[in-house]
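Omission of a single protein chain aside, the complex is shown with its protein chains in their original locations.
Up next is chain A:
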Amino acid sequence: MNLSHHLIIAPILVPLATGALLLLIDERQRTVKALVGLGSTLLLFVVALGLFRFAASIDGPEAAQQGVYLLGNWAAPFGIVLVVDRLSALMLVLTATLAIAALIFALARWHTAGAHFHSLFQFLLMGLNGAFLTGDLFNLFVFFEVMLAASYGLLLHGSGLLRVKAGLHYIAVNLAAALLFLIGVSLIYGVTGTLNMADLAVRVSTVGPEQRMLLEAGAGILGVAFLIKAGMWPLNFWLPPAYTAASAPVAGIFAIMSKVGIYVVLRLSLLVFGHDSSASSGFGLHVLLVGGLATITFGAIGVLASQALGRLAGFSVLVSSGTLLTAIGMGSAGITTGALFYLVSSTLTISAFFMLIELVERGQDAGASVLAVTMEAYGDADPDEEEQEGDLGFAMPGTMAVLGICFAACGILLAGLPPLSGFVAKFAMLSAMLNPIGGDTTATIPGYVWFVVFLVILSGLAALIAMTRSGIRTFWASMEGTEPRVLVIEVAPVFLLIAATLYLTVQAGPVMRFMDDTTRALTTPQQYIEAVFDARRAGVPGTEVQP
């Protein structure tokens, strides 16, 4: 038990302390607030990288035990645990990357559009990090609610009719989802008598047939709560309006929020229903597969039908979620590896795209875009559309060219064309679908797999068509549009995220090996379970508490 072990709780404590500290600083001292927030986010990124390096080096039970942090120093099934493994460390790094980009973007002007932006932002990060780290179902609920409560505030940041209307629906849907979460958790507790995920994974195979139905009902209700968050059709009608209405940096960080649902579904389905021995093994995979396909279809149609760029991005979130759910639903390790790569790549892309949209639309003639845009997306004029805040950086030279390049990069990433990481991700998934046993050409591929391949490629085509159409209208056909005044620190985050996808492409080999190790750890949860149970309590050297 050395000091570096306490690093595990830092991704929760750092934003909590910073968010609370920021509440005490007067709202007029914007520079101080911005610096404190940025410092905390950078620190978070360093911590996440440290945990990532640690997680990537986990190679045995001893190292895996080091990744378990006993909150309150109670042994595993009784106390709440935090667990760092490859998947959670990966999500932490992804969150911190998006957070840095979104925060830098917000510093240009958005953080002054309302009160307590920085505190809410830190609390959102706390909720996200906690949800990724926790190894306890009810603790997951608590972190979910922390994240959601912060997101309610952030969605309304900047106020305005459009945001309040979208926010009302968003909050109502998520409150209902939270109630489903509670019902699911309590049913599972009622049947198994535990809330610890590792303990649950052990006990699930001992549940008798008469109780199994109740357990599966609980798991199903719990799954619905996560799928609402992930945006599976038909539970996703709230998502595009909410993400479109959010201010650009908020939408940028919201890109990871739909992935929290995906993360939990992936984690729990593989941990609890992953073993072959249990009678419930593979529970719910069909629902994920069919729901994922329906989500891709709905998202692709939405992408094609979107007039406004904001809605296009909102529906791209759904396409991304649908692809991931389908991949998880197919329940094969190779596809999951590709899906993890796709998760990282598409989250970075969508976050960059949300921020880019605001810059691009800033230059467009307001009258023209109202005509082009559906009414509910642009019900009102942006209240904070004044040109000001020249003190935070230089205006970008050659704005339209730079934005055009970023836009093209986003289009390529969303469509999954070479050379960027969107292509690598989709290629990895599709090749795993078509080579289930790895190079065995004689094996027949079931019909539904062809359908999945068809839909995934078609959704890429839909994204390409929509992006090309919007790109032509925005960059080539806008005669009367004025050159938008874009600051360097607004383009920099977009560049940062696109550079991250470029890094993923160049380093695709090592990254894919890491994803492969992640999948292997997820599909063989024994190591995770043993690590949680064997974690040593502080101050009690050598005592190992057996369940």
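Everything that follows uses one rule, which is that a contact is a pair of C-beta atoms (placed from the backbone, for glycine too) under 8 Å apart; a residue touches a chain by one contact, two chains touch by 3 or more; residues count from 1.
By definition in this document, contacts and distances are computed from a predicted model.
The listed choices are "Na+/H+ antiporter subunit C", "2-oxoacid:ferredoxin oxidoreductase subunit alpha", "Peptide ABC transporter permease" or "Anti-sigma factor antagonist"; the UniProt protein name belonging to the chain that is not shown reads "Na+/H+ antiporter subunit C". The residue touching the chain not shown here, chosen from A:56, A:142, A:285 or A:417, is A:142. Touch with the chain that is not drawn comes from one residue among A:35, A:168, A:405 or A:445, which is A:168.
Checked against the hidden chain, the listed residues A:51, A:125, A:156 or A:463 yield one contact partner: A:156.
Although one chain is hidden here, its contacts on chain A can still be listed: residues 138, 141-142, 145, 148-149, 152-153, 156, 159-161, 164-165, 167-169, 171-172, 175-176, 178-179, 182-183, 185-187, 189-190, 195.
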